[in-house]
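Before any comments, here is the structure.
Here the complex is missing a single protein chain, while all its other protein chains stay put.
== subunit A ==
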């Protein structure tokens, strides 16, 4: 557990410093004929699994996202908020965050596949998450505009919120945020309409 946490925190640094996926055209071995299928398989399994998101979101974290530095370097222990993201494959990803962190940008910082198409402006529902029952009621009530956008999210549940509207406070320590499993059924009440 500690080893993978260490890997993840060093990944945080790596994400900031370099492209996530290696650019093969710079590799001297590139010209060798190799079995593309085997190599592609190797790339997908193992060590690249947690690098699903390309290194692109760090430039868009403005406004709501407060902390610049890697959360694992949080100085004040009272400032630390422990968060667990549960991604679409069910994998649990524990993250050490800080008070004031925005749940959407925190996810981006840690390579978690949570989209934020409208960049936290309450104009989409792509950052839809399920909030752990114990913490759901500790969140401030959503404003009307958030509820309007949540209405568009597939697989809406009682504990649904938009990640871009959740700002971490000390009482949210231990919060678990589950990413809804994306299905082919896009309609909020489960109905697939007939074409007309």
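Heads up, the rule we're going with is that a contact is a pair of C-beta atoms (placed from the backbone, for glycine too) under 8 Å apart; a residue touches a chain by one contact, two chains touch by 3 or more; residues count from 1.
Note that in this section contacts and distances are computed from a predicted model.
A.B. asks: Choose one: "NADPH:adrenodoxin oxidoreductase, mitochondrial", "Palmitoyltransferase", "Adaptor related protein complex 2 subunit mu 1a" or "Auxin-responsive protein". The correct choice is the protein name in UniProt for the chain not shown.
C.D. replies: "NADPH:adrenodoxin oxidoreductase, mitochondrial"
A.B. asks: Which is it among A:81, A:131, A:153 or A:172 that touches the chain not included here?
C.D. replies: Of all options in A:81, A:131, A:153 or A:172, contact with the hidden chain holds for A:153.
A.B. asks: Considering the entire assembly, which residues of subunit A contact the chain that has been omitted?
C.D. replies: Interface with the chain not displayed, on the subunit A side: 19, 21-25, 27, 29-30, 32-37, 39-44, 52, 54, 56, 59-60, 115, 117-119, 121-126, 144-145, 147-149, 151-154, 156, 182-184, 186, 188-189, 191, 193-196.
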